[in-house]
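Only a single protein chain was left out; the remaining protein chains are all shown in position.
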Amino acid sequence: MTRAVRRILFLVAGATLAWTFFLAYSPMPPLGSVQSRYGDAVNAITVPERHITDAVTAVNFDIRGFDTLGEEFILFTSVLGTVLLMRRQKDEPAGDHEDKAPGRVIPRVSDAIRVTSLALVPVTILFGLYIVTHGQVSPGGGFQGGVILASAPVLVYLCAEYKEFRSLLPLRLVAVAECIGAAAYILVGGLGLVLGGIFLQNVLPLGQNGSITGGGIVALIDLGVGMEVGGGLSLALLVYLEELVEEKEE
Amino acid sequence: MTEKILQYLILVFVAAGATGVVFTRNPTSQAIVVSFYGLILAILFFVFQAPDVALSQIVVGALALPLMILLALARIKKQGPKS
Amino acid sequence: MLPVLPVALPLLTAAVLAALSKVISERLSQLIAIASTLTVLAANLYLLKLSSSQPIVYWFGNWRPRHGLALGISFVIDPIGAGLGAFAALLTVAAFLFSSEYFDSVGNHFHALMLAFLGSLCGFSLTGDLFNLFVFFELMSAAGFALCGYKTDDPGSVQGALNFAVTNTIAAYFVLTGIGLIYSRTSALNLAQIGRSLPSGPLDALVLVGFVFLVCGYLVKAAIVPFHFWLADAHAVAPTPVCVMFSGVMVSMGLFALARIYWSAFDPSLHSHVPALRVLFVGAGVITAFVGAFMCYIQRNLKRLLAFSTISHIGLMLIGIGLFSPEGLAGTAIYSIGHGLVKGSLFFVAGILLHRFKGIDEQDLHGKAAGQWATGIVLLLGSIGLAGIPFSGLATGHDMIAAAGHEAGMNWLSWVFVFAGAVTSAAVLRTGGHIFLGWGSAKEQNQAPKHEEKPETKAGHGRTPATMFLPAAGLAVAGLSLGALPYIQQTTFAAADRFENSHAYIARVLDAAPFPTLRNESASPDEWPMGLLTAFAGLAIAAADLATSGKRTISAILAAPIDLLHRLHSGHIGDYVTFLVLGMGSFALVFVYCLR
Partner (left out) sequence: MNYLPYAVAAWLFLIGLYGVVSSRHLIHLIICVGVIQSSSYVLLLSIGYKTGRVAPIFSDIPASTPAVDPVMQALMLTDIVVEVTVMALLLGLAVQIHKRHGTLNPDRLTGISG
């Protein structure tokens, strides 16, 4: 199809879809007045039954925890796929190209930026860990904290030369951490199976209301998800960087 | 009332932002526009009482995703027009 | 622990294999993967047996419904779901076996991705929750995209994978929009809960469009015309073992989603509209069967040819579900297994040819495989299986669906099966005649665009390893004898009848009520001649084509429409999305205006 034909056909198609949306959305209740039997029921049980003060975390990691297991593996699989796509064609072992062009500086950044970024690294990691662990209490949790953790390697990349960067963050270790994070979810689920008879059953004692260990297994899952998301996302970013740097060195 | 006005205003911004993203045909500038769009979405989530989602959207939509796009573009640029 | 095993075990194994990818050898990784898959197979078969009298309901995290309100996520395991899961595991084992000498460096990531794929297939077929279904759909997609683009050095491969990824991702957003629409009405994500609350509200455009978005989103995975474009691209370029999984079981999952969603959640509100639904879905199935068969016949790349034949047969399966009767659903269940076995075997044959002769182009390979008797016979078996000769799974499925069509007053349906079966089988036979027997002309006469296919193996081209041949032969034999299994019709019918008992399903899930006994009796159809007729028609078409090659063939007479069809399947992602939107929008509008 030529561009013009495609555009005309899309206008027709888009018009039918727009009409469909109009028909479908007009019987909707106005904004702010959709009934939420399910949501209200969840809000009512989070604090009394799970000692979790962030209901979204309770849904994600406990009540509908099995969904999150699946989502976590979507992430795991996508990252695996990305690594696969970006892999080197010739099966050269990773890591030997550092010596090809010793001393080559990749991003020429000023010392001021370097120092600032370096100083930011531990702050980022601490902040990420805080967000990961406080998911039950306040907005945050393994997903958000994990993404913040994943930005730490990028900072390191910004401030260090490539070689140092590699030695600071071995790719293998990140990859293994990701896998452990993914496996952890299933193992925690298995814990419920062994101790309570049901997969993902919350078998650990509940802590105090509003504490970071309030929700039993939720704290463990939070950590596992943080590890998986942090490892996976940084791996995805790193393979792009890796390829980039390699091209420059060749 | 102010909350309602704020919500509607940001909704309009979201619609405009998305249109901007689509009509920015140069991918490099698009990465920047997407970053702004991600930020507007995060604000939208915030005013709709979804701070959890907003936090996640800030780190993903405004940071991780644009970064990834820029990295992919840099990679493509390095490859040159025809390998 | 049994109900979670089919999902948890492959996913856990995938994570472990990925973690150990640099530590353990590929051989060990393969052994672990096969062991894990066999366990999943056994678990699914056991679940099938356990759930034969009533579905097993399993609430994750022990969040049982309170006062009839579902809180957590449930698996609702019935024989059809468990059977599909078991079949997915069986194909995975065959694919693992086939791949053992396949890629030069298959890498442990291949096993991890295949296991994640298997986990998603099992989760998809066992779950009883609308959003959980979507999660496993996305997992299936993510693993599928990665597996499809596995041969990154093949230009077609990455492009096909991108087309696959973009269309299926857009389909996923349609599904998500549908989930939102339905949730806004029912405030529920559990299918049974939705089924219970929907009838209390009006049957308006919101519900109908929600249903269409959900169903059509999944039908993109099933490659129903006009959502089918991605499938041929993805199949033609994916590694052979992955093709087997895609064609054998992934497309059937899209249809399974339609059946699951309809009978768990929508049947109570839509039941009075079944005649209209029947026209719409059977119509879509018939069109898909014809387009697929026609496109199949005009291909020259064997994998692409097989991919279009899958589209044709998936159309036939949609007819079975679209009849909205237990007989039809049971027929589709048997048909999809039978088709998966036969098609898997044919894809393996294509893989063997690719291994031996570094190509699968019908004309390029003309006469090259002469003397490869064993492989040729498997191809022959596969093609007559595709026509549905008696005792094959396709024959039994055909008979049952035809009987269901008869009951619905659609006596002509059987002829659609005969046509599609004969044409697709003839296309395969024709390539077999060209490649294995050197019949017909070696000159280029097929106008289809040529595709370069990179070989997937790097050594040992002189022989066919047993690990490649045995899966091919095994699947073909299994597919040809599936229909001869004792009681297969009765047991599948019983399972389908329970599957369609929405009220009992809802009460079972939400109130833990016991399941009633069967409602219907199987008509136990008997239509052997149709299968034989199809096979003979296929042979005749192929023979006529081979004998008249070089002269005025079908393709010469129909040059203009064939050219148009080729150009519609342009490989351009913009075209594909346009057709997707057109199909989605017009189907939704027709649906709303017919049913409202």
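Each chain gets a letter, A, B and C, in the order it is written, and its residues are counted from 1.
The definition used in the following text is that a contact is a pair of C-beta atoms (placed from the backbone, for glycine too) under 8 Å apart; a residue touches a chain by one contact, two chains touch by 3 or more.
If you're wondering where the values come from, they're calculated on a predicted model, not measured in any experiment.
Asker: Taking the complete complex into account, tell me which visible chains touch the one left out.
Answerer: Per the contact definition above, the missing chain touches A, B, C.
Asker: Touching the absent chain in the whole complex: find that residue among C:2, C:158 or C:485.
Answerer: C:158
Asker: Considering the whole complex, which of A:31, A:113 or A:195 touches the chain not shown?
Answerer: A:31
Asker: Given the full complex, what residues of subunit C touch the hidden partner chain?
Answerer: 131, 138, 142, 145-146, 149, 152-156, 158-163, 165-166, 169-170, 173, 176-177, 179-180, 183-184, 189, 233, 236-237, 299, 304, 448-449, 451, 566-567, 569-574, 577-578, 581
Asker: Can you name the residues of subunit A that touch the chain not displayed here?
Answerer: On the side of subunit A, residues 3, 6-7, 10, 14, 17-18, 21-22, 25-26, 28, 30-34, 36, 38-40, 42-43, 46-48, 53-56, 58-60, 64, 67-68, 71, 74-75, 78-79, 81-82, 85-86, 137-139, 143, 146-147, 210, 229, 232-233, 236, 239, 243 touch the unshown chain.
Asker: Residues of subunit B in contact with the chain that isn't shown?
Answerer: 8, 11-12, 14-15, 18-19, 21-23, 25, 27, 30-31, 34, 37, 41, 44-45, 48-53, 56-57, 60-61, 64-65, 68-69, 72-73, 75-76, 79, 81-83
Please note the rule applied: only the chains that are shown with their structure count from here on.
Asker: Examine which chains touch each other and state the graph shape they make (line, ring, star, complete, other).
Answerer: line
Asker: Any idea how many Å lie between the Cα centroids of subunit A and subunit C?
Answerer: Their C-alpha centroids are separated by 31 Å.
Asker: Between subunit A and subunit B, tell me the centre distance in angstrom, where each centre is the average of that chain's C-alpha atoms.
Answerer: 18
Asker: How many angstrom between the C-alpha centroids of subunit C and subunit B?
Answerer: 37
Asker: Within their complex, state which residues of subunit C touch subunit A.
Answerer: It is residues 1, 3-4, 8, 11-12, 14-16, 18-19, 22, 58-63, 66, 69, 71-73, 105, 107, 109, 112-113, 116, 119-120, 123, 129, 131-132, 135-136, 138-139, 142-143, 145-147, 149-150, 152-153, 158, 181, 184, 187-189, 202, 204-206, 208-210, 212, 567-568, 570, 572, 574-575, 578-579, 581-582, 584-586, 588-589, 592 of subunit C that touch subunit A.
Asker: Which of the residues in subunit B come into contact with subunit A in the complex?
Answerer: Those residues of subunit B that touch subunit A are 50-56, 59-60, 63-64, 67-68, 71-72, 74-75, 78-79.
Asker: How about subunit A: which of its residues touch subunit B in the complex?
Answerer: Spelled out, the residues of subunit A in touch with subunit B are 54, 56-57, 131, 139-141, 143-144, 147-148, 150-151, 154, 233, 236-237, 240-241, 243-244, 247-248.
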